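Handing you a structure now.
Yeah, one chain of the complex is gone here, protein chain that is, but the others are all in their spots.
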Amino acid sequence: MTVAHAVTANRLRDGIPVYRTEDGGWSPQFSAVGQLATAAEAEAIAAAAGAVNGKDAVVGAYAITVEVDGAAVRPTSLRERIRAEGPTVQPLAAMRKAS
Amino acid sequence: MPLVKDGALVADAWTRIADDAALPGDGAVTVSFKRWEAERSSLLGRNAPVGVFLGNTDPVEALASDLNRIGVVMLDFPKYTDGRAYSQARLLRERLGYRGELRATGNVLRDQLLFMRRSGFDTYEVDERGAAGFAASMAAVTHAYQPATNDAGMLLRRYTSARASGAK
Partner (left out) sequence: MYRYDEFDHDFLAERVAQFGDQVARRLSGELTEEEFRPLRLMNGLYLQLHAYMLRIAIPYGTLSATQLRALAHVARRYDNGYGHFTTRQNMQFNWIKLEEVPQAMADLAAAEMHGIQTSGNCIRNVTADQWAGVAPDEIEDPRVWCEIIRQWSTLHPEFSFLPRKFKIAVTGSPHDRAAVRVHDIGLRLHRNEAGEIGFEVMVGGGLGRTPYIAKTIREFLPKQDLLSYLEAILRVYNQLGRRDNIYKARIKILVHALGAEKIAELVEAEWQQMRDGALKLPQATIDAISTHFAPPDYPTRDPMPPQLMAARLRDPDFARWLRSNVAPHRVPGYAIVSISLKPEGAPPGDCTAGQMDALADLSERYSFGETRVTHEQNLVFPHVAQEHLPELWRALDALELATPNIGLASDIIACPGLDYCSLANARSIPVAQHLGQRLGALDRQHDLGNLQVKISGCINACGHHHVGHIGLLGVDKNGEEFYQITLGGSAADDASLGAILGPAVAYDKVVDTVASLVEGYVGLRENGERFLDTYRRVGAAPFKERLNAAR
C-alpha cells in the first residue's frame, strides 16, 4: 500500500464533495480522483481553486491523502471516507422505509 | 475609494494627514485620535475644518466637549466582521449628540450598509461594488424592529397608538 496526495472541495452550487481529477476538472465521484506525488503540489492546487467562478466553482479546497492498494484507492482519514461514502449511519428516513 | 453621501458619489473634501506628516496651512484635514489629543488646540486654532479618525479602542467620550467643532468623525472597520464601530457610532449620535458627518471607513461592504445607516453613519467609503450596488442594498430591508439611531423601529410603536398606520 502506498500513500498519494489529492485535492478535494465542496461544489459551490450544491455543496457536494468533489475531487480534483487528473485533467484538472472536479468530479463528485471519488473514484475519479487524481493522484499527486507530493503534498506541496496538492496544496498549491487547493490554494488556487477558490478563485474560479462559474458552474464548477468550488469552495474550501484542501489537500488530502489517499491510500493506494493496486487499483483500490480510498481516503486515509475516517472524515474523508465519510465524505466520500456518506454517513456511517442509516438516516431515519431509510430505516423507516426499510421496516 | 469611492465615497457615498446621501446616496450619491461625491468627492472627498477631507485630506487624511499621517501622524508624522506636517499639517498643511489650509484645507480640511483629518487626524488620528492620538494626534488630536496631542495637538488639539493647534488643530482647533487652524482656520480650516478638522476631523478625527477613531480606532476601535479610542474612547468616543473623549471628543464630547469638542463635537460641535469637529467636521467629521471617521470610524474604522478593520474587518467586515469587526462590529465595534457600530457601538461607537451609536454612542456618538445618541449619547453625545454628534450632528456632523460620521463616516464608515475600512472594510465597508454593501451588505453592511443598512446596519451602518441605522447606527448613525451618513457617509461611506465603499469599493466599486459597494458604489454600484449602494441604492439596492440600502433599499433591501426597509422594516426594522428595534429602535436605533435614526428611527424608533416598530417593535414598540406598532402595538401602541401608531399601530397599523406605522406598519407600512
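Per-chain residue numbering starts at 1, and chain names A and B are given in the order in which the chains are listed.
Just so it is clear, a contact is a pair of C-beta atoms (placed from the backbone, for glycine too) under 8 Å apart; a residue touches a chain by one contact, two chains touch by 3 or more.
Note that the coordinates shown come from a computational prediction; the quantities given were computed from them, not determined experimentally.
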{"item": "Positions on chain A contacted by the hidden chain, ascending", "value": "10, 12-17, 50, 53-54, 57, 59-60, 76-79, 82-83, 86-89, 91-93, 95-96"}
{"item": "On chain B, residues whose C-beta touches the chain left out of the figure", "value": "80-84, 86-88, 90, 94-95, 109, 111-112, 114-119, 129, 136, 140-149, 152-156, 158-160, 164, 167-168"}
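Note that only the chains that are shown with their structure count from here on.
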{"item": "CA centroid of chain A to CA centroid of chain B, Å", "value": "46"}
